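Every protein chain but one is kept in place in this view of the complex.
We just call them A, B and C in the order they show up, numbering each chain from 1.
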Amino acid sequence: MIERILLFIMIIVGFWGIVTKHNIIKKIFALNIINNAVVILFVLEGSRIGSNAPIMESGITHIVDPVPQALMLTAIVIGVCISALALSFAFRLYKITGTFDVREIKRQVHHEA
Amino acid sequence: MKKIGTRIFITLGLLPLLLVLLPLFLDGTPWPVAVRNYLELNGVKDSGAINLVSSIYLGFRVFDTLGETIVLLTAVGGTIAVFTRSGAILTDGYYNSNISALTDSEKQMLLDDPSFTLAGEKRLSHVLRTHLIEVVTGVLGPVVLLFGFYLMLYGHLSPGGGFQGGVIIASGIIFLALGNRIGHVNFLTRALVLERIEACAFLLLVFASVIGTAMGEGFFTNPFNFIPGNPASFIVLLNIIIGLKVGAGIGFLCIALVGREIV
Amino acid sequence: MIIILLLFILMLSLFVLNTKDLLHGIIALSAVSLLIALLFYLCNAPDVAITEAAVGAGVSTIVFIGAIRYTERRDK
Partner (left out) sequence: MKPEDLLFAPVVLPLIGAALVIAAKAFLSRKVVKIVEYIGAFLGLGLPLMFFAIIYPTISNGVVIYGIIGGWHESVGITYQFDGLAWLVNILTYSVCAAAWIYSLDAGPEGPSFTSVFLILTAALSATIITSDIFNLFVCLEIVGISSYILVASTDKPGASLAAFNYLIISASAMVFFLIGVYGLYRITGTLSYQGITETLQTLPDHGGTSAIISVALIIASTIIRVAIMPFSGWLPDAHALAPHAVSAVLSGVLIKVPLFALSRVLSFIPSGASAGQLLGYAGALTAVLAVILALCQNDAKRLLAYHSISQIGYVVCAWGTAIHVGVASSQGEALMTAAFLHAFYHALFKGLLFLSVGTTVDRAKNRDVYTLRGAASILRASGERIPVTLITFLIGALAITAIPPFNGYISKNAISYALDGTILYYLLFVAGVGTVASFIKLSRIYWQKPNEMISTKPQPVPITAHISQLGLALICLISGVIATPIYANTKNLLTGEYPQYVTNWYSPATLMKTAVIVMLGAGLYLLTTTKIISRLLKKLRELPSHFESLFIYFSIGTAMLVGWMLWFK
């Protein structure tokens, strides 16, 4: 219960960061943070039903749920790919406008377009 | 004053979504156990892999993994293309390879401008730091590569697997690149080699998905079913292919990103 | 134990978003990833722990540093 509330706060923090931070790189930080929060949520809750890692060496029973873990492998990788691509856009925008500030970029790009 | 007003406005705007989320987080329904119980009984028998996460990742839900690999491939290609278009020059390995073409002052600039400093940072200690990095990473590189291959090949038996092994292989490649002296390039740290490995591995992965179709077993089924014994052979094969693809792809991405830019 | 780890992760995340120096933010983010990997290990998820450590602390740090390397690191 307390863990879920903490994760909820983490999602609030990340979402607030995406919206209110003006620096593009910080927006990408925040995106990483909410992604991490959801990954923790899945794995943490999935591990409540067992006490052993899902590696079936002889005699192991009572394992945790392996499905959320496998799903989250995919989610982690997708998250990193998205942030790499976002960073490349940030780099390009910096090369064009000379700043990471989203308001300034918007003003300059608006002039050029 | 106006700034505070905007803040309050934004906070009020975001509040509804967060309020809506709250019941989902407070909901304490016990986690379902049906799938876990099924896998505990039949998972190893069905897929042959002792590591159940691996058996889901590369067996039961391998189609997701194919999608994930495609995301990675597209992201690596796209990121490098956008960086290149913005004026960053791709280099072979960490250091610029055609050093002989540079003038003396440019060489001096390369030596002065150290590896992991950011633009505008001027400190004298950095020269020492690069030497430290060169020696340590150069020695560690092969060990890390070995560990990566271990993870990749034993993914069905122990924690690890193609993807994790691949990422470790990529860090091994980066270590090798960092350990190189200026002007030296390893076989593994050349951009072209990595690109070729990645392309081949992707082609193999797509073909691996349709071999089962051609053998009459169905899309993405184990084509080695006719061999009696361990049914994990297909998972091992996929582990190797994905490991090579991910290692080459991420290694390529990282080398391209930290590679020296001369514009 | 898990709650303490989560509190640390939360504090570091706040630091990541509020620091003035982007490089510090990147390092803190990779520290977050390492803590998360530890958390996963405690949750009996060794596979995810390896992935998170390798991807979150390794690859994404390199990508972030690669992006801000020839740009600016201060958040004005």
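One rule holds for everything that comes next: a contact is a pair of C-beta atoms (placed from the backbone, for glycine too) under 8 Å apart; a residue touches a chain by one contact, two chains touch by 3 or more.
These numbers come from a predicted model, not from an experiment.
One chain is not displayed; in the complete assembly it touches the shown chains A, B. Even with one chain removed from view, subunit A keeps its contact list with that chain: residues 11, 15, 18-20, 24, 27, 31, 34-35, 38, 41-42, 45, 67-68, 71, 74-75, 78, 81-82, 85-86, 89-90, 92-93, 96-97, 102, 105-106, 108-110, 112-113. Residue positions on subunit B in contact with the hidden chain: 10, 13-21, 23-24, 27, 29, 31-35, 38-39, 42-43, 46, 56, 59-64, 67-68, 70-71, 73-75, 77-78, 81-82, 85, 192, 195-196, 198-200, 202-203, 205-207, 209-210, 212-214, 216-222, in rising order.
Simple rule for what comes next: only the chains that are shown with their structure count from here on.
Chain pair with the larger contact count among B-C and A-B is A-B, by C-beta pairs in contact. Subunit A and subunit C have Cα centroids lying 10 Å from one another. In terms of their C-alpha centroids, the spacing between subunit A and subunit B amounts to 16 Å.
Shown for subunit B are the residues that touch two or more other chains, namely 51, 53, 57, 79, 88, 159, 163, 253. Each of residues 7, 46, 50, 53-55, 63-64, 69-70, 73, 77, 84, 87-88, 91 in subunit A touches at least two other chains.
Against subunit C, in their complex, subunit B makes its touches with residues 51, 53-54, 57, 79, 88, 116, 118-120, 151, 159-161, 163-164, 167-168, 170-171, 174, 250, 253-254, 257-258, 261.
The touching residues of subunit A, counted against subunit B in their complex, run 1, 4-5, 7-8, 11-12, 15-16, 19-20, 45-46, 48-50, 53-57, 61, 63-67, 69-71, 73-74, 77-78, 81-82, 84-85, 87-89, 91-92, 95-96.
By the touch rule above, subunit C contacts subunit B in their complex via residues 23, 45-51, 54-55, 58-59, 62-63, 65-73.
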